[in-house]
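A protein chain is absent from this complex, but the other protein chains hold their places.
Chain naming follows the written order as A, B, C, D and E, and within any one chain the residues start at number 1.
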Amino acid sequence: MPLVVRNTPRTDLDVVDGLAHAGVATVHEAQGRTGLLRCDIRPIFRPARVAGNALTCEVAPGDNWSIHVAVEQAQPGDLLVVTPTSPCQDGYVGDLLAASLRAHGVRGLVIDAGVRDVGALTEMGFPVWSKAISAQGTVKETPGNVQIPIVCAGVYVKPGDVVVADDDGVVVVEREQAATVLKAAQDREASEASRRPRLTAGELGLDIYNMRGRLADAGVRYVDHADSP
Amino acid sequence: MPLVVRNTPRTDLDVVDGLAHAGVATVHEAQGRTGLLRCDIRPIFRPARVAGNALTCEVAPGDNWSIHVAVEQAQPGDLLVVTPTSPCQDGYVGDLLAASLRAHGVRGLVIDAGVRDVGALTEMGFPVWSKAISAQGTVKETPGNVQIPIVCAGVYVKPGDVVVADDDGVVVVEREQAATVLKAAQDREASEASRRPRLTAGELGLDIYNMRGRLADAGVRYVDHADSP
Amino acid sequence: MPLVVRNTPRTDLDVVDGLAHAGVATVHEAQGRTGLLRCDIRPIFRPARVAGNALTCEVAPGDNWSIHVAVEQAQPGDLLVVTPTSPCQDGYVGDLLAASLRAHGVRGLVIDAGVRDVGALTEMGFPVWSKAISAQGTVKETPGNVQIPIVCAGVYVKPGDVVVADDDGVVVVEREQAATVLKAAQDREASEASRRPRLTAGELGLDIYNMRGRLADAGVRYVDHADSP
Amino acid sequence: MPLVVRNTPRTDLDVVDGLAHAGVATVHEAQGRTGLLRCDIRPIFRPARVAGNALTCEVAPGDNWSIHVAVEQAQPGDLLVVTPTSPCQDGYVGDLLAASLRAHGVRGLVIDAGVRDVGALTEMGFPVWSKAISAQGTVKETPGNVQIPIVCAGVYVKPGDVVVADDDGVVVVEREQAATVLKAAQDREASEASRRPRLTAGELGLDIYNMRGRLADAGVRYVDHADSP
Amino acid sequence: MPLVVRNTPRTDLDVVDGLAHAGVATVHEAQGRTGLLRCDIRPIFRPARVAGNALTCEVAPGDNWSIHVAVEQAQPGDLLVVTPTSPCQDGYVGDLLAASLRAHGVRGLVIDAGVRDVGALTEMGFPVWSKAISAQGTVKETPGNVQIPIVCAGVYVKPGDVVVADDDGVVVVEREQAATVLKAAQDREASEASRRPRLTAGELGLDIYNMRGRLADAGVRYVDHADSP
Partner (left out) sequence: MPLVVRNTPRTDLDVVDGLAHAGVATVHEAQGRTGLLRCDIRPIFRPARVAGNALTCEVAPGDNWSIHVAVEQAQPGDLLVVTPTSPCQDGYVGDLLAASLRAHGVRGLVIDAGVRDVGALTEMGFPVWSKAISAQGTVKETPGNVQIPIVCAGVYVKPGDVVVADDDGVVVVEREQAATVLKAAQDREASEASRRPRLTAGELGLDIYNMRGRLADAGVRYVDHADSP
């Protein structure tokens, strides 16, 4: 039977906001290259960057009833994550539902399906990452689950996990690991910042990362064009 | 044998323009969620919004000959709708053909295939909804049909039906139903306008739409996280 | 064994720049409609237009090691062309590697795989044409080949061939043909420029191109709607 | 509102059976290369060949309620044609529903969605052409239309049109044209039968079809490998 | 760091075998229509039916090293479930590795990637469900995780969960629910068996399931063709 779980724990918003600042690629690296959603989940406008606590919702194909249920469970700083029980491209969310979500503090939407009214959503500045843009309407006949663990676009997401989304896509950080991952992401940012001027100045990655020996060990052979086969 | 039908009836441009104003999602709802083209037909630039009388054209794969034939049949307020007889991504229309279409009053293009010169088309502000962007050129060897009923991206379109296209995609309204659908669309716009402030103020869809009883009937169960399985 | 070929010949940059000016669709036509990459290779931002000498790189799936090797082989005016040995969407290049490429005179990137940090790449104005945008990181374990002939997105590319890329996609011109193709492209531009005002003025392609006789020969039949079947 | 149309006209079964005998490719040619469904509609087992009168059914995504409604409208010699109102891969039909369809004289199923129990359907010898095989179950909440004109996999189908399906795919023949198309198909079969022994004996299509002159006119040039560029 | 977990609990093989007998569609229904893998995971030969305890393995793209690690952790009655960390179609497993898996009691393979040597695997009768068939070889450079929870083709799978696979696809049953689901599946089989003769005899689902009232409530309207719009 469809279940709605109330009062699930959230991640501290300071941590959430720190992860947003680091961005998807850095966070993905910082947690060992895990948690990345399928790359066909794309933003409806760019640039866009947001992070929030996962407010999870599982819906039937072509049926957005439970998204209305989810709104009531929202808390400021949440980000709605929606997955259909079978593949669907219908437009589950439009500008009215987005206005409702925003009124309850929801920062954006990640959905392995479609959205509509993207012109209005762009004007509102309500960020959405979706598999499709489709005006196809949905019914309200089969309720789904709200705030239970789901798989969205290939990643297991639990309520209160941190969802980070930007122009590169979407990554999920487990609530229990969020502070640790934030620290690692900040370290990585610092490390990248130190290398950027060297690379910009023309220094080679081959030298910065000491790759020449390993390349030779791996059998890489340099030949001159004039001598090549 | 290839056929070109002259003097097909059009829909009154006041109705056409009213449908453009309502937009794709609203029109699609207003006519009972029918007539929506496959959602991989996307605009080449955004924002874009247009409606016009369908000027239909069926082409061979990789052959745009009949689009030249179609230009002659155009009337101001038309929107060219092109479908290939088998799936094709070639660039059937470029900036020269767009200039020719515009000179004859054609407002835009919907094509279940590719277009090219999209940089120039964007500068011209000539709106196109297509399956692909491709520089691949086409030949002029096999004529097709012009102004006959076609299936484009999954929807049956007759000459003079209204084609509405915006950032959400493309929807087709039968000529005979266009005035009725416009009225229904305007009613829907009014209804949505009345609900928007309530949702923006935080009122729940659950309450506005009286969903709680039906959800309980459908077996939805609320549990506290502390008590969840 | 992995091979790196040094000192491969380049095409003269005057020719390269001339081809950039002509653009992808014109160049593709000028060389007999050949050399066009698959149309799912799309720019990460628009508008974008560039041409360069192909700096080729073949990589293992999920492994960007050889791109670091390729940077050392770059010369000003090059454009990096990367193909994986099996289909992959991972983010092979990010903003650090792009900074390194730019420092060595590389004008942009064409890759039959993914890129990341597209927000930063857009701010840098570093143009990329790719199959995917993905934050997925890559390893450095299996070196590939640099500056050998490769197949990228369906086209055979040799080091020093000219790669032209714009909003329409990517086309490759063989080094040996580049000057000839440039001349043909310029002729085509002139020819199109002469037809543009006629088409804009409403003259029909049917007349400009003398199509009416051939259409009749091909059996095209005109009927009035009132008389149509 | 959902509509069920009773007592729609059928095509004579002698004509239907004649079209089945001719097969999809021949029928498609005989009617001027029209009426072919998208080629991702594939048989669940091979060999399979059947033709029937279209019994049309339009369903909501993930909802097979109207297929039960359609069974009651079936007549011996019908072939069920199902299209969802938005793209869906769920398993709308399994072995129980197939048993019910067969009991009412339905010869097979064409569906732009999924089916399940394909092991049992194969044992029963109940032929199905579908876009997907999926065990995903469907609900019975939103009724659709039965025996109205639909678009299925890109083709407009009316109740009582002839649907021909074999290992090559599915083609639709309009009821009003069916006898004429059958005659043309039989002529084509005879013509092909007369050419088969000549081709099998090694005679060239170039000579049988007198192509050499037209090829020369089209500029085809023969060179010896030793002299090729 | 890559992890290999030893001695994970399994589901009793009597339960596993009972679920295999019920088949994918029935098991999927019996557990509330959950646990079904994406339907592009298809068997390499048909008919095929197997169930086993999930032996999970997460691999890098183009790298099958950890599958060798997984073999050592196998127990009789296991079924290997492999997921790549980013989308990949390479042929991770061939006939030698299959022989090794079989020698350790592994009953089959489910992989969200490719396999090769499918001719030999078919002769061996070693069942595989995969996204692709590809001869592309893999390297052994980047180890992954073995016997940890993974997401495979959209479903969360833990070591020792039951994986049921047949011609319809693949479904996963949580170890803790397996006995309960088996009971529900057997009940469903009995229920279907009781309805089959009625449907085969021509009784309508409309009557067996008492649908006529609900259809009328939903607004379904019957019209005669002669009276239809």
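Simple rule for what comes next: a residue touches a chain if its C-beta (ideal position, glycine included) is under 8 Å from a C-beta of that chain, and two chains touch if they have at least 3 such contacts.
None of these values were measured; they are calculated from a predicted model.
Engineer: Check the whole complex and report which displayed chains the hidden chain contacts.
Structural biologist: Across all of the complex, the chain we cannot see touches B, C, D, E.
Engineer: Which candidate, D:12, D:72 or D:167, sits in contact with the chain we can't see?
Structural biologist: In the complete complex, the chain left out is touched by residue D:167.
Engineer: Looking at the whole complex, which of E:13, E:133 or E:151 touches the chain that is not displayed?
Structural biologist: Once the missing chain is taken into account, the touching residue is E:133.
Engineer: Using the document's definition of touch, tell me which of C:113, C:155, C:171 or C:185 contacts the absent chain.
Structural biologist: Candidates C:113, C:155, C:171 or C:185; residue touching the omitted chain: C:155.
Engineer: Taking the full complex into account, what residues of subunit D touch the chain not shown?
Structural biologist: Counting only subunit D, the missing chain is touched by 23-25, 28-29, 33, 36, 39, 42, 46-47, 49, 166-169, 171, 192, 195-196, 199-202, 204-206, 209, 211, 215, 218-226, 228.
Engineer: Considering the whole complex rather than only what is displayed, give the residues of subunit B touching the chain that is not shown.
Structural biologist: Subunit B touches the chain not shown through residues 60-63, 85-90, 134, 136, 139, 141-142.
Engineer: Considering the entire assembly, which residues of subunit C contact the chain that has been omitted?
Structural biologist: For subunit C, the residues touching the absent chain are 33-34, 36, 38, 85-87, 149, 151, 154-156.
The rule is short, and it goes like this: only the chains that are shown with their structure count from here on.
Engineer: Do subunit B and subunit D, two copies of one chain sequence, contact each other through the same residue numbers, with over half in common, or through different ones?
Structural biologist: Homomeric contact, same residues on both sides for the most part.
Engineer: By residue number, over half of the contact pairs should agree; on that basis which option among A-C, A-E or A-D is the same interface as C-E?
Structural biologist: A-D
Engineer: Starting from the mean Cα coordinates of subunit A and subunit B, work out the distance between those two points in Å.
Structural biologist: Whole-Å distance between the two chain centres: 30.
Engineer: Give me the residues of subunit C that touch two or more other chains.
Structural biologist: Touching at least two other chains: 89, 134, 136, 142.
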